[in-house]
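Structure, as structure tokens:
Note that this complex is displayed minus one protein chain, with the remaining chains in position.
The first chain written gets the first letter, and so on, giving A, B and C; residue counts start at 1 in each chain.
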Amino acid sequence: MVMARRLASTREAYGKTLVELGHENPDIVVLDADLSKSTRTNLFAARFPQRFFDCGVAEQNMVGISAGLAASGKIVFASSFAVFATARCFDQLRVSVAQPRLNVKIVATHGGVTVGEDGFSHHAIEDLALACSLPGFAVVVPADAVETAEVIRAASVTPGPFYIRLSRPDTPVVCEDGYCFSLGKAASMRQGSDATIIANGLMVAEALDAAESLAGQGIECRVLNMSTLKPLDEEAIVLAARETGAIVTAEEHLRQGGLGSGVAQVVVQHDPVPMSFVALTDTYTHSGKPQELLRQHGLTADGIQSAIKSVLSRKG
Amino acid sequence: MVMARRLASTREAYGKTLVELGHENPDIVVLDADLSKSTRTNLFAARFPQRFFDCGVAEQNMVGISAGLAASGKIVFASSFAVFATARCFDQLRVSVAQPRLNVKIVATHGGVTVGEDGFSHHAIEDLALACSLPGFAVVVPADAVETAEVIRAASVTPGPFYIRLSRPDTPVVCEDGYCFSLGKAASMRQGSDATIIANGLMVAEALDAAESLAGQGIECRVLNMSTLKPLDEEAIVLAARETGAIVTAEEHLRQGGLGSGVAQVVVQHDPVPMSFVALTDTYTHSGKPQELLRQHGLTADGIQSAIKSVLSRKG
Amino acid sequence: MVGGTELVKEAHAGSSGNLSASAVLSSAEALPSMAPQDTEIEDLQRMAKNLRRHVITMIAEAGSGHPGGSLSAVEIVTALFFRVLRHRPLEPGWPGRDRFILSKGHAAPLLYAALAECGYFDVAELTSLRKLGSPLQGHTDRTRTPGVEMSSGSLGQGLSFGIGTALAARLDSQSYRVYVLLGDGECDEGQVWEAAMAAPHFGLDNLVAIIDHNKQQIDGWNSEVMNTEPLAEKWRAFGWEVLEVDGHDIGQILAAFNHAEGVKGRPTAIIAHTIKGKGVSFMENNPDFHGMAPTREQAAKALEELA
Partner (left out) sequence: MVGGTELVKEAHAGSSGNLSASAVLSSAEALPSMAPQDTEIEDLQRMAKNLRRHVITMIAEAGSGHPGGSLSAVEIVTALFFRVLRHRPLEPGWPGRDRFILSKGHAAPLLYAALAECGYFDVAELTSLRKLGSPLQGHTDRTRTPGVEMSSGSLGQGLSFGIGTALAARLDSQSYRVYVLLGDGECDEGQVWEAAMAAPHFGLDNLVAIIDHNKQQIDGWNSEVMNTEPLAEKWRAFGWEVLEVDGHDIGQILAAFNHAEGVKGRPTAIIAHTIKGKGVSFMENNPDFHGMAPTREQAAKALEELA
């Protein structure tokens, strides 16, 4: 039904881009909290040991050290798993980084439920809600490895704090080579006028698959890759509401506090249209294979198709 | 223009209710993190020293200890300022309390910007976003001291985790004596069919004042006290959308992740109507008197009135 | 092979520093505090090997999990579950039970194996580890698995939880004791030190922390990633009674638990010197096996070594 896509690792793209940046700019420093093999900051560590700081299993301290380095002119990338990089050090992100608007880029791997077998302690289903409630933070969920490299580069030259969420598994590549990321701008992935699917992260591939299937049924969906959650591309959302009259959002996150709630806020303020949410609803997730979990919680092309049909039935 | 209301302290109501509960139920235990004079858990501590545990300035540990006590059959109330009770121990709330669904009631005082002069480190403008992203937590923002006592009692007999947010200053009393709190149910404070104001915490008084003024201009607003943020009273929201066709939310919090975004999600799923938000927009707040800050950020009856006019102009 | 439940005491008399009494291992009256006879130690060692086999089999079958830190803690967990703890596998919620809290939650396979061998649930369940719908989650979930006291997986949270349960014992005039197992890398976490400061402040002599000091964390040796030494001095400066033992010597471990029961007014920390991956040659001191499952061939080889 839908074409197979090349898989690639977003965290590998991160690690490789860090090494490139390390060569280009001596002010780049990298921190980790005893997960450098998994986050792939170990690639940078191997090449630039002087500019790499492992903080051990101490995420709060890692964020504080990052802030001090940033206040001294460094461009700081700090990594851990998404749960630990947000939940375990939120107050430090708030007081040491966000309030003074320091140049710290939190790059969190292992976002969402596709961490799989490790279970709920390791499933980051609220990290974006947390990151989005840090005024001044840019929050980005790249759709794939290609966009990840772009986002990391953009963050390195854009002053101020970033939260960037990557995945554990290799994920389908949906951006073409030469793709150009622009912070705060949704990327249009497909045209359509019956409804719009707004997605980010690995749900972009699912959105494209859903749109493809729906097209076969005569329903033409616009697909937006809303990789930037903050600042949100309100213009693209308003256009989508106006031109397609119905919106479905799709994200690997709780409905609360993520993409869907952000889009809903824009929609009701500008052009109230029916929406449906493909997201987790106020529940923790459990051990299982990544694909099993995505299916169990409807985070699939099928889930998106049903949501589109529901939203179309409510379209005025 | 609007009547003066009696002022009363929500945290004083909390402390007093704790003492009553302490007499009634030997399983009630109370914890604090070196702020018991301010949170008023010191009232309980003075009466039941054996069942009170000061954890010092260590919020993470306080939450973990609370979890252990709850797992051993205790009904645990744990308090600190709203910023520290959420941001500083979010991972502990997540893993030690929410995931095992333990009977821990986080009662946070000093919510919102009305902490005033202490400045942004002490302004809890994101605590509700955090609390709402903990599946299984009930999240409540009582409108006043009368409702606070009710909410604390309800929490003590409702199994599972709670986050309850109180204020630092004395706040206007809007609930009548004999008021009966029902978890997950909005309280109708005023009838009206032109638009609905949905508010919680000290914004309920502002909402009532705004409605009063608007009535003088021929605009009749329904006012809902949505003290329970989670589980959200979807039915009341859908009715409000259907029957009044326009909604304004008002909260002492970032727009993102709080009441407004919760209501918006319900609205677009059931009955898309125009909304406006009276809330903080992606910015930190600074030192000043509580009333000055509320005015500066439009968290006032005037702000609500403007929002109502804006939303009415967009009403179909 | 020793049948698990045979080793389990349904309960035992608490307390007493009586080191001379001898007892039959399977007796329900056995004291935890006595010097075990050689035959008992041998039984426990056999059980330890048995648990190691379970760990390898479970993780290999799951295809993911943490062998290294499970294997290093085998003797500690064996000593606790099959000799020290007063517990009732068929009545997991028994209020009087001693509590075992696994703070280093990635060693969940080891805990599950011990619980199964004690009879909390069927040994056959073990192969469901980490599978969709299994009661045996990748990291512990107290709502799903009988005998699991605490949900974990985020490091550093167990000792605080242990303090809460130890305080509850005091409030309820219960004599149960609380044992918390931590990793050494886990001791990087500030919450551990918040708890380390609080437990002596509260005078909790019913609380024992065991640190599985295998000298490694994920990124390598503690000394290179984040030096925790001198670890014993840190716990001492925080007000704990501190003991150091060879964490693979069951006799030493039992003696330490026994000593801890006699300490009044403050908690005890047992620093157990261990080897990560212990018992499987190619896993020992090999950081690659912190969180990597053995292949089918590696598992076979490991089981051979553990035969």
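Please note the rule applied: a contact is a pair of C-beta atoms (placed from the backbone, for glycine too) under 8 Å apart; a residue touches a chain by one contact, two chains touch by 3 or more.
As the structure is a computational prediction, the values presented were derived from the model and not from experiment.
S.K.: Considering the entire complex, write down the shown chains that touch the omitted one.
M.R.: Per the touch rule above, the missing chain touches A, B, C.
S.K.: Using the touch definition up top, pick the residue from C:188, C:241 or C:261 that touches the left-out chain.
M.R.: Spelled out, the listed residue whose C-beta touches the missing chain is C:188.
S.K.: Of A:39, A:66, A:133 or A:171, which sits in contact with the chain we cannot see?
M.R.: Of all options in A:39, A:66, A:133 or A:171, contact with the hidden chain holds for A:66.
S.K.: Could you tell me which of A:21, A:35 or A:55 touches the chain that is not displayed?
M.R.: A:55
S.K.: Quick one: which of B:34, B:170 or B:220 touches the chain that's been left out?
M.R.: Spelled out, the listed residue whose C-beta touches the missing chain is B:34.
S.K.: What is the set of chain B residues that contact the non-displayed chain in the whole complex?
M.R.: 32, 34-38, 42, 54-58, 60-61, 83-84, 87-88, 116-122, 286-289, 292-293, 296
S.K.: Using the document's contact rule, name the residues of chain A that touch the chain not shown here.
M.R.: Output for chain A: 29, 50-51, 53, 55-56, 58, 60-61, 63-74, 91-92, 94-96, 99-101.
S.K.: When the complex is taken as a whole, what residues of chain C touch the one chain not shown?
M.R.: Those residues of chain C that touch the unshown chain are 156, 188-194, 197-198, 200-201, 226-228, 230, 233-234, 236-239.
Please note the rule applied: only the chains that are shown with their structure count from here on.
S.K.: What is the chain whose Cα centre is as far as it gets from that of chain B?
M.R.: C
S.K.: In whole angstrom, what separates the CA-based centres of chain A and chain C?
M.R.: 38
S.K.: Just the number, please: Cα centre separation of chain A and chain B in whole Å.
M.R.: Chain A and chain B have C-alpha centres separated by 30 Å.
S.K.: For chain B and chain C, what's the span in angstrom between their mean Cα positions?
M.R.: Computed from C-alpha means, the inter-chain centre distance equals 42 Å.
S.K.: Of all residues in chain B, which are in touch with two or more distinct other chains?
M.R.: Those would be 91, 94-95, 99.
S.K.: Check each residue of chain C and list the ones that touch at least two other chains.
M.R.: In chain C, the residues touching two or more other chains are 141, 151-154, 156, 190.
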